[in-house]
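Here the complex is missing one protein chain, while the rest keep their positions.
For reference, chains read A, B and C in written order, and residue numbers begin at 1 within each chain.
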Amino acid sequence: MTSRITKWPGVELGRKEIETGKVTSVRYRPDAKFAWSAGEAMSRFLAELQEGRMIARTCNGCERVLFPPRMFCEECFRPTDAWVYVRDTGTIETYSISYLDTDARRITEPILVGVVSVDGASPKMGVMHYFGEMTKDEVRIGMRVKAKWKPREERVGSVLDIEYFRPLREGEG
Amino acid sequence: MTFLERTTDVRRFRHWPGHIEADYIYTSGIAGETFFRELRENGRILGARCPQCGTQWLPPKLFCETCFRETTDWVEAPATGQVEAVSVVHVDAKGKPLDSPEVWALIRFAGFKGGFVHRLLVDPRKARAGLRVHPIVKPRSERVGAITDIVGFGP
Amino acid sequence: MRKVAVVGAGMTLFRRRLQETGKELSFEAARMALDQAGIEINEVDAVIHGTAPDAFDGVHMKGEYLADGSGGARKRYMRVFTGGGTGVFSAIAGWWHVASGLADVALVVNEEKMSSCQPHPQSVFAYIWDPILDRPLKPNLVWIFAMEMNRYMTVHKIPYEDIARVAVKNKRNAVGHPCAQLADANITLDDVVNSEMMAWPVRRLDISPPSDGAAAVVLASEDVVRKRKMKEHAAWIKGVGWCIDSTMWTDRDLYFPEYVARAANMAYRQAKIDDPRKQIDFAEPYDPFDYKELHHLEGLGLADKGKAGLMTREGVTERDGDFPVCPSGGLMGVGNPIAATLGIKIGELYWQLTGQSGKRQIPNEVRTGVCQAWGDLMQFGSVMVMGT
Partner (left out) sequence: MAQRPLDLSPGWRDTELFGWSPMEEVIPSRQPVGAMDGPRFVADCSIQLMPWHASPVRVLDRDVPNVEVVSDTGEALRELPMKGANFPALRVRGRSVEDYMQVSVPKLGRGFGKRGGTVEVDSGEVFPKDCAKPRHEGDTDWRDPLRDFRFFLDHGSGCNAGQTFIPIARFRRAAGLAGVESGEMKVGIVGVGITPFRPTTPEFSWKELTYDGAQRAYADAGIDPREDVDTFITCAEDYYEGFGIFDEFTPDQLGAVMRPMHTVGGDGIAGLANAFMIIQSGIADIAVVESHSKASDILTYEGIVAHGLDPIWNKPLGGHPNLIAGLEMDAYLRASGNTTKDCAAVVAKNRQAALHNPIAGHAARVTPEQAEGSPALWAPLRELDVAPLADGCVVLVVASEKAARNARTTPVWIRGIGWATETPSLETRDWTTSPATRIAASMAYAMAKVRNPGQAFDIAEIDDRFSYKELQHLEALGVARKGQAGKMARRGDLTAGGKFPTNVSGGSLGCGNVLEACGLHRLAEAVLQLRGDAGSHQVDGARNAIVQSWRGLPAASGGVAILGVGK
């Protein structure tokens, strides 16, 4: 069949043809703004970040320390049991060295970003964040890192209250 | 009770602002291209005709909704249409009160399935179904080949 | 449970920008599928539309907007949406429309028009992340793929060259596909290895291009196939499976797609397949990135963990190899209009199994194939097994 069909539908356009108006078109930007309710778990999580602490929830059903915190355990489908603080040190589970910003524009100074599993939580449980004070050749999976907090007055209750995760120094482990 | 612990101090609940907006450019498509070029160049309104069942569609579509066949022929719409429904609107797109009410209408064209939903440029008190109206089109210099080239419909 | 067959398929060109509106693309693909199947629109009992994020085409309730273009006007019409997994999943939804007995003929239409979004679909990908945990870091979609690829390569110690070979294989395979966007007959391994670094370890030629496009397939029940004598151009749906993992992708080890394994097991069970590698002749796993083809081959149980790269290096997965993978050219070669990849996954299985693939036909005889789509935040797998 694919050999029998001669003409396949679709009229290709180049970027210029659209932007210079060679074909008729309409421009639009929707009005779609939100204020998501953080709810029980995330409100407490953000409040603790503002205090320079990281908090998790425990589930006694599956004996896990759930981080980021959540009010129900997705595994046992039961309410989680208690708040517990976790440490701001952890291990790099994976990372990337990005030469793209969020709109896919090229940047020269790469962004180091990855997933950090946090000490005190169950294994593999962590967050995505930037890495700093390390070059793109030093960063590797398994590296032990610690959060670098912004000063208290600059903290607003956001994951950005942590500036980045930096390598763990001696005696901090 | 949903969770084992729930906050009772409402001030401790936080919100996180954001949006999911982006800029868009919508092409008019194959049928739309012909319609809007004709509207831009000659200020005429064209409908599409289905070769199989003969139905004439306004605004034009590449396909006939009933036979699901490509509409190949073009037909000019009659000069005037008739108002089927009217609504007098007192708020703008965001719900804020308008200084003066806007009249909107559904306008049908004889021999065509469909028509236009557009502004009715008459005094709200005189706006009623059954009015015979014609499209009021911007001058050629201001026309860009978009539905906004038609300012509205008037008697 | 009634037996269900794919009896026709159609698709449009996959290009970075197409002039047609989403409705018109859906119409063109659906019209071709109906013509191939020799079925008229009034014989269609239900239309199932699959399309991915509304934010690409820039229309809220996009399923409704595309209804008339998909032939769904004044009919049973439903939109299903499971992220990238929609490419195979909408056909699974089509399957239960017919298998349940509610429909004898179902039309499945998938569409994506990513070029409406300016300057680049990438900026809309920013909204797939969690607003509190991820979006503040202004993540780029390529980051999560790079992180998964890094984890996958490091855990199994897979050399990057094995991964790059997938890009070469698929872009060459795509030369035989009339709708291909990035077919390249003489691409070499060096081209891929030396292509521009986007987000280590992902390079430019490791990524499939964003595309506009639409695809459609027609499903029919066993008695329709018998009555209309469609036996020779029918490919039977033997097994369906889908599965979703937790939202918390930062709590999961990304090295193995567990959700794909479960979706595959569900489909294999229904198709009575115990040894996929032996009982299946070829595969169309989802390859938005080259490493993803290998990652998904392992999830589908067609290669042992960490060994899919070896199969590629040994040429096992070439079109004339022992186990052809992505004979269509995949997303890497033909293009990635997300949901419309239906055409190169389900559509390719249909064309291969009915011997209608023309230049892309797999040399040795094929009787059973598996196709798979992946979606969401490294989280959703949909699998379909088809056979003659």
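To be clear about the criterion, contacts are C-beta pairs under 8 Å (C-beta built on N, C-alpha and C of every residue); 3 or more make two chains touch, one makes a residue touch a chain.
Source: prediction; values computed, not measured.
Taking every chain of the complex into account, the chain not shown here touches A, B, C. Annotation: of C:T154, C:Q361 or C:T388, C:T154 touches the absent chain (contact as defined above). Residues of chain B that touch the chain left out of view are 2-3, 6-7, 10, 13, 15, 18-20, 24, 26, 28-29, 32, 57-59, 61, 65, 84-95, 102, 104-106, 113-119, 129, 146-148.
Contact between chain A and the absent chain runs through residues 26, 28, 30-42, 61-64, 70-72, 74-77, 122-125, 140-142.
Listed here are the chain C residues that touch the chain not shown: 1-2, 21, 52-55, 58-68, 72-83, 89, 93, 95-97, 99-102, 116, 124-128, 130-131, 154-156, 240-248, 252-253, 255-256, 258-259, 261-270, 272, 274-277, 298, 301-307, 375-377, 379-380.
Rule of thumb we're sticking to: only the chains that are shown with their structure count from here on.
Viewed as a network of touching protein chains, the structure reduces to a complete graph with every chain in contact with every other. Of all chains, the one whose CA centroid is most distant from that of chain A is B. Between chain A and chain C the centroid-to-centroid distance comes to 27 Å (mean Cα coordinates, whole Å). Chain centres here are Cα means. That of chain B falls 35 Å from that of chain C. In chain A, 11, 13, 18, 23, 28, 30, 34, 36, 38, 42, 46 are the positions where the chain touches two or more neighbouring chains simultaneously. The set of chain C residues that touch two or more partner chains comprises 19-20, 58, 119, 123, 131-132. Note for the complex: chain C touches chain B at residues 19-21, 23-24, 27, 30-31, 34, 41, 55, 58, 68-69, 71, 73, 116-119, 123-124, 127, 131-132, 135.
Residue ranges of chain B in contact with chain C, taken from their complex: 16, 18, 20, 22-33, 61-63, 65-70. Residues of chain A touching chain C in their complex: 1-5, 8-15, 18, 23, 28, 30, 34, 36, 38, 42, 45-46, 66-68, 74, 93-104, 110, 113-115, 124-130, 136, 141, 158-160.
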